[in-house]
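The structure that follows is given in the form of structure tokens.
All protein chains but one are shown in place.
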């Protein structure tokens, strides 16, 4: 793939997973958008999928930049990208299903699921670094979104400064996959 | 394996998954059989497991016939068949667990799960074709079954012409696996 096609594929993948996953959160009442008058796409406010897509692209470019220092531990090909993205989306949808379980259950389940995704996709320090960056930056961004009143998590799913306690686990899985996306798609 | 053993193994696998998965649907109230006097096997009407087994065999033979035009993208061996069938059965049982979630959540979850199964088992156009055939033919057959009054889906799980909206996703996963079964078992 050319650099341009790779960029487009990564953005499209990030936006698609964000769109379908966020629809699950809204449909299940896990999250709620609070600002009226913002255009929506499916069930998301128009700004959410591009925000996630930009984050995924940033992580993929970070992964490209650090590829020499953090080599992958599994050889991955383009054929592995769709199942990996589908696994992240399945975990995303699963958070909607378990959002009203006790925090212990939902955090352990989503955390273990994220561990499986990281470990099957690429159990490397690099992918873990990508996951860790996402697990910090993603929830921080959502805490900000909640703080300014643009959205909220359901009562009982908001114990992490207004967002869900399992949110870092979900972002970890997405970040671990995103970190290798550039090199896998480009190869 | 001989052609005969292969046929038997495929039929047995299809019937076993149908039997255990359908038991989940009936036990959870996802589906209900409506005709009295039909003999049952476990929790299914006697005609359901053979119907699914015949469909699985038909797809496996279709996969054999089109193997040259639609080559696999992953080399699979007999050792991969049981985990693939178990994954389809797990997805089947999961539909029973989430049948009363909102359609968005259940369709995205089961659809993403089907994507993982297809992509891990064999992310090829051939397997996707097998999945697509099953995703059309299976729900159509069930719509007919519901239309003649032999069975029904629970209210709220019947938004696709009387059957569940996630049903095509579940059949897609089963069809993608079935499409390669003949050649993998026969090899």
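Chains: A and B, in written order; residue numbering restarts at 1 for each.
We take it that contacts are C-beta pairs under 8 Å (C-beta built on N, C-alpha and C of every residue); 3 or more make two chains touch, one makes a residue touch a chain.
Since the structure is predicted, the reported quantities are computational estimates derived from the model, not experimental observations.
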Among B:89, B:107 or B:151, which residue is in contact with the omitted chain in the full complex?
B:89
Have a look at B:20, B:41, B:61 or B:143 and name the one touching the chain we're not showing.
B:20
Given A:9, A:89 or A:109, the one touching the chain that is not displayed
A:109
Where does chain B touch the missing chain, residue by residue?
20-21, 23-24, 27-28, 43, 79-80, 82-87, 89-90, 92-94, 96-97
Contacts of chain A with the missing chain: which residues?
73-74, 97-98, 101-105, 108-109, 112-113, 115-116, 118-120, 123
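Rule of thumb we're sticking to: only the chains that are shown with their structure count from here on.
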Just curious, how far off is chain B from chain A if you go by their C-alpha centres, in Å?
29
